[in-house]
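Shown here: the complex without one of its protein chains, the others still in place.
Chain lettering (A and B) follows the sequence in which the chains are written, and residue indices restart at 1 in each chain.
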Amino acid sequence: MPLTTHLVHQYLRHDKKFPHVWCPGCGNGIALGALIRSIHHLGYNRDDIVLVSGIGCSSRMPVYVDFNTLHTVHGRALTFATGIKLARPHLKVIVIMGDGDAMAIGGNHLIHAARRNLNLTAIIMNNNIYGMTGGQHSPTTPYGMRSTTSPYNHIERAFNISELIVTAGAGFVARGTVYHAEMLHVLIEKAIQKPGFSLVEIITHCHIQYGKLNQKGTHIDMMKWQKDHAVTVEKAQKMTIEELKDKFTIGVITDQNLPIYYDEYEKVKQRAQLSEK
Amino acid sequence: MTSIKKDRMAERYEIRLSGFGGQGLIFAGIVLAEAIGIYEGKYVTQTQSYGPEARGGKSKAEIVVSDAPILYPKALGVDLLLAMSQNACDTYFSDLKPSGKLIVDSTFVKESPITDTIFIPFTHIARTQIGKTIVANIVALGSICRISNIVSRDSLQKALVGLAPKGTKEVNLKALNAGIKAAAKF
Partner (left out) sequence: MTQKAKMPTKNDTSKPILIHGNQAIVEGALAAGCRFFAGYPITPATEIAESMAVRLPKLDGTFIQMEDEIASLGAVVGASLSGLKAMTATSGPGFSLMQEILGFAYMTEVPCVLVNVMRGGPSTGLPTHPSQADVMQARWGTHGNHTSIVLAVSSVADCFSITVTAFNLAEKFRTPVIILSDEVIAHTRERFIRPAAESLEIINRVKPAVPPEWYIPYEDTVRGVPPMAAFGDGYRYHVTGLVHDMHGFPTENQDEIRAFYKRMGRKISHYAAEIQMVNNFYTDDADITIIAYGSVARSALQATETAREKGFKVGLLQLITLFPFPCRHVENVLHKSKAVIVPEMNFGQISQEVKRVNSRQCPIIRLNRYDGNLITPDEIFEKIHEVL
């Protein structure tokens, strides 16, 4: 049996009424595939995985996979994940969000989760638009682009998710694209294994909303754009600012060891119990 | 919530400690309530009101004492009012019962609208005899103990020792005794 067939049988919920909600050509399936491959490769027990999501297209991911799955409210997935991880520290808690979910309504939770450095892995699907609600601009919609709520072109500047979260204090931040699918599951694997808060930003496309409104072509055209504009972190170090002007980096952006919330809280417990005696 | 026995309803004794924030009036209120409620076994309720600022501003703590369960937990007619600032004295004297006692910190309160007001310089005593103005509240508690008979010196000492932060027990007990002594003439 080919690996993909095996993974489909092992990890997708056979009792869920497929088909899924994603449009043909969407990058969410590629990301979900990468996530499943990385978990399979790491050999984790499905019982120990909790997949938590917020609201939006990408946040529908948990319903299809056979883990402990929690589909929460818009923007707040990380808060639920925090409670789960603190209550049962042996669980691997992975949080899937979209760019609107994580950066607009959930922006505050994201920076605090990064600062707190609890063992959580956040995956943000960044397609520069609100897809599910019909193409409104998000905090990562570039300046000058069109959305249904910026019909005369967008007048705000975009957040750079990965750089923001590095600044917020995360120990591990990586960026990938759905075009670079092979690299993606390696990045996710590293992120899950990293103690502390880790983030993988996945550049993806919404050819149905963003692409159509901005004449970006089909999903294939948009994936070609990812291929042409992504530069590995290593390669980027040798390039000039001029050369990097319309490029973005992929790979591991930061990887450092910082005090982990759970370990620190264990020390708090010890100090508290010592004071009792 | 328990019903009160009717024959005991009138036996409420109400104390209000007032001044400005930072004088430790709420702490003094807790000590007094603990002394009466835990060490003397009477029913007490202890409440406070405070402003948004941690220091300065008006601050007051109230203790209601009774032999029966207390329903309304705040003071209705004050039997004993401690005022540690002029402002508190001016604001609260009108809540005193006609038979109520007014004790003021004469370090800060220069004028009282009530003729038989007891003037004791709590803060001055704390500064000169103990070397710490911060224990003026405990000096005042000592004087209240002596003047009111609402609580025994023994209970007050026990409560104070139990509640005072580490390393301050001695200085607090010294302040309490200074307060008891200062009230001897009243």
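One rule holds for everything that comes next: a contact is a pair of C-beta atoms (placed from the backbone, for glycine too) under 8 Å apart; a residue touches a chain by one contact, two chains touch by 3 or more.
Just so it is clear, the model here is predicted, and its values are computed rather than measured.
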item	value
Chain not shown: contacting residue from A:32, A:81, A:161 or A:203	A:81
Selected residue (touches chain absent from view) among B:20, B:43 or B:122	B:43
Absent-chain contact - pick from A:31, A:50, A:184 or A:223	A:50
Touch list for chain A against the chain that is not drawn	13, 15-17, 46-48, 50, 52, 62-63, 66-73, 76, 78-88, 90-91, 108-109, 112, 265, 268-269, 271-273, 275-276
Positions on chain B contacted by the hidden chain, ascending	1, 3-4, 6, 9, 30, 33-34, 37-38, 41, 43-52, 70-74, 76
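Criterion: only the chains that are shown with their structure count from here on.
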item	value
Distance between chain centroids, defined by C-alpha means - chain A, chain B (Å)	59
